[in-house]
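Quick one: this structure, given as structure tokens, is what I'll be asking you about.
With one protein chain held back, the other chains of the complex are shown just where they sit.
A and B label the chains in the order they appear, each numbered from 1.
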Amino acid sequence: MNRKLLSLPFIFWSAMFVIVPLCMVFYYGLTDKSGAFTFDNILAIATVEHSKALWEALKLSVISTVICLLLAYPLAMILCNMNVNQNSFLVLIFILPMWMNFLLRTLAWQTLLEKTGVINSILSALHLPSLNIINTPYAIVLGMVYNFLPFMVLPLYNVLVKIDKNVINAAYDLGANGAQTFFRIIFPLSLPGMFSGITMVFVPALTTFVISKILGGSKILLIGNVIEQEFTQTGNWNLGSGLSIVLMLFIIFNMVISVITDKEGEANTL
Amino acid sequence: MIKTTAQKIYLGLIFIFLYAPIITLIVLSFNASKTRAKWGGFTTKWYAALFRNEQIMQALWNTLTLAILSALIATLIGTIACIAMQSMKRTSRAVLMGITNIPMLNAEIVTGISLMLLFLSFGIKFGFGTILLAHITFNIPYVILSVMPRMKQLNPSTYEAALDLGSSHTYAFFKVVFPDILPGILSGFLMAFTMSLDDFIITHFTKGPGVDTLSTKIYTEVKKGIKPEMYALSTIIFVTVLILLLLVNYTPKGKKKK
Partner (left out) sequence: MKNALVNLVNISKSFDNQMVLDDLNLYIRENEFLTLLGPSGCGKTTTLRILGGFETPDKGQVIFEGRDITNLPPNKRNLNTVFQKYALFPHMTIAENIAFGLKISGKSKSYINDKIKYALKLVNLDGFENRMPDSLSGGQQQRIAIARAIVNEPKLLLLDEPLGALDLKLRQDMQYELIRLKNELGITFIYVTHDQEEALTMSDTIVVMNQGYIQQIGTPESIYNEPENAFVADFIGDSNIIGATMIRDRLVEILGARFDCVDTGFGENKPVDVVIRPEDVELVAPEEGILQGTLIHSIFKGVHYEMEVMANGFEWLVQSTKMVPVGTKVGIKVDPFNIQIMKKPESEDEEAIGVNE
């Protein structure tokens, strides 16, 4: 019996449901309704409406990724330094919210942030000025950070926890103080996890249409919303595919960076 | 001392940030008033209403059957693919692992629309079947990525020792190799199951009219106004997951003590 034959179902499945569909995106993206070859669908990104949506999505996803990184790094460090028994439980607590339905969690933020929502009720009870960020880019960034923060914490935690304690001790032993040890040893060694986390936050943030819809009202259109509308409402698959190809360029760029920086794949956890 | 206090405050703040919406949902599930903004007194009527709401119950049923079926099929395909890949040459294995990574690294919206285009062009009727095909597709990589590391850790000599002691290939596989990779298979299954439960985006593009999962049901309700029964359901799901995780986390310790 040839064991290699066992891979046939997988190969068939991947060809049928991964490779062929991707080729179809390219086919539709590079043709018009009559099936003739054209670059129009891709060049459509240059129109004011589309380029604004792309720019907005890029801006918000970069901001969210940076905030996630700034929040997650100290968190991952603290979790690593806690003793081992506490560890699993604490890590669990920080991952648990991911098991709550993604839409419901985002919806809950809507309830919290509304003009007459929970946060504003508390603020007004304390005679503080109200917080009006619902239906603004701020709310979208908040939703992105909230939903994707665990994707940044996990890979960071995984690389940090693997750093040999003696390597850190060796740095102290050779005279380095806390800051020097961090910048010369811990930080460079955590780079693979950081890049993996950046990819895992940036891609879903850039392409989301749900968070912007729930927390941004209908005023703010991100590139994800535009593509979604082309497929489910307008029905212009060619344009939708063309814009998706543009989006994929950013994803591929991001992937290349993460592959280069994470050769051994040690930070991939999910 | 100051440092640890600061650390605790930081952990606390992140904790509040993560749990504020969840606590909001739980509180709302007991809110007698139908509008989200007002507290109308304590009630459990939404829990009763939940079980009478056929639409939600149907969506829940769809979600669970989809998750179980897609996770099972993905586990089967993924596991035998891992066994095959183990006996492959380096380059062909690398190619297959590269393909495995595509759905993981690609944006969900692109995976969703690409599958939608596929079903459209081949004239496949959108419904439960198309969602199932889509879920199996994005679940296979999770299985492979959790079985493969186990496979690599396998000591090939144990398999050879079993053959040396006179067992057949099949017997040796099920008695020696399989128990070793079983934890990987189980965690792959569980991961696939949760990914399927939680998915919205890919389901959104591959579902047909009339068929809903919990996620797509919630999404349609967002526009019309969400029903409080949903809060009750999410509270039940959260508590169930919490209990399961606590059980999983605390049973191995008990075993060790014995």
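Convention: contacts are C-beta pairs under 8 Å (C-beta built on N, C-alpha and C of every residue); 3 or more make two chains touch, one makes a residue touch a chain.
What you see is a predicted model, and the numbers here were worked out from it, not measured in a lab.
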For the chain not depicted, the shown chains it touches: A
Residue, one of A:2, A:34, A:177 or A:233, that touches the chain absent here: A:177
Among A:116, A:132 or A:169, the residue in touch with the chain that has been omitted: A:169
Those residues of chain A which, in the complete complex, touch the missing chain: 164, 166-167, 169-177, 180, 184-185, 188-189
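In this section, only the chains that are shown with their structure count from here on.
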Between chain A and chain B, centroid-to-centroid distance (C-alpha), Å: 18
Complex contacts: residues of chain B adjacent to chain A: 7, 10-11, 14-15, 17-22, 24-25, 28, 36-37, 77-78, 80-81, 83-88, 96, 99-100, 102-103, 105-111, 113-118, 120-121, 133-134, 136-137, 140, 144-145, 169, 194, 198, 200-201, 204-205, 214-215, 218-219, 222, 226, 230-231, 234, 237-238, 241-242, 245, 249
Chain B contact footprint on chain A (complex, rising order): 1, 3-11, 13-14, 17-22, 24-25, 28, 71, 74-75, 78, 81, 88-90, 92-94, 96-105, 107-109, 111-112, 114, 116-118, 121, 146, 149, 199, 203-204, 206-210, 213-214, 224, 227-228, 231-232, 237, 240-241, 244, 247-248, 251, 255, 258, 268
